[in-house]
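The complex appears here minus one protein chain, its other protein chains still in place.
Moving on to subunit A:
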């Protein structure tokens, strides 16, 4: 989208007559290029020269979505020309080289405009063409290299949601393109990747989110037993408790909330341990409340702690069917603290208070 994070400055001193002339010349050049490309496409001149002009135009303006479509049309034409080559081998080589060059053209654009939807989108289209037009091992190699690319992009900005979405597509494709004899899931190695990203920056909720999804896949794919699922859950609880040494980090509490869904009968079927008994759930919640209460020591001003205590207590009451008056007293006490600590969301806490009376 236009204009994120561009600091304001005055153009008052800058726009001399000469600067204005210079800008007008730039406009003229840009519009001439635009017109040229448009004319060539209208005339179906799908040549290398047209492709070159399109590259220039897109480098000036990567948000120009119509020109990405022009590029697709030119390449489709060049693919079909290549396919009519004398031998199959040459055809494959030609198509592969067209795709390779185009992937290379995109790299500097992606680096300069990592949040531009159209570039990511075009790249996926190109790789899909590879899937359809090239022998499996060749197509697979292209997709394989994308994993490294998206890794680099996520190192530059570990929250870029285009990057995370792209990673999802790449993994999905590689799994489909995997050689028959192996045919294996990439969930284990992706789980390691999420782990690595989390250890680099605990606040990276994108990576925690990915972890949630991967755990599900890992367990489902190996048809994990209830025991294995419980072990996974225990490990995750231990991990998040250790991470919550910094209890002021919102990302960690949202992951904690994800884990607590395991004990919520209304959503537990989508979680990593769907078959816990009610008494197991209550026991987990009791331990959780104890662990969270200990976090309060030295962090009495951390509202997330009180919030988690309330959520756990309310969840226990949901399982039991009612709340003891002792628990209710505790909840109201924690709520009083939150109302003091979190004036921005006062309306939320007042609403909640009303449900308690």
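Here is the rule we go by: contacts are C-beta pairs under 8 Å (C-beta built on N, C-alpha and C of every residue); 3 or more make two chains touch, one makes a residue touch a chain; residues count from 1.
The rule is simple: contacts and distances are computed from a predicted model.
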Task: Protein that the absent chain corresponds to, by UniProt name, given "Geranylgeranyl transferase type-2 subunit beta", "Trafficking protein particle complex subunit", "Peroxin-7" or "tRNA-dihydrouridine synthase" - done: "Geranylgeranyl transferase type-2 subunit beta"
- [ ] Among A:115, A:141, A:195 or A:209, choose the residue that contacts the chain missing from this document, as touch is defined above.
- [x] A:209
Open item on the list: Using the touch definition from the top, which of A:83, A:136, A:267 or A:332 touches the missing chain?
Closed with: A:267
Open item on the list: I need the residue numbers on subunit A that touch the omitted chain, in ascending order.
Closed with: 1-14, 20, 23-24, 26-27, 30-31, 34, 38, 60-61, 63-66, 69, 72, 117, 121, 125, 159, 161, 164-165, 168, 203-206, 209-210, 212-213, 249-251, 254, 257-258, 261, 267, 270-271, 343-348, 351
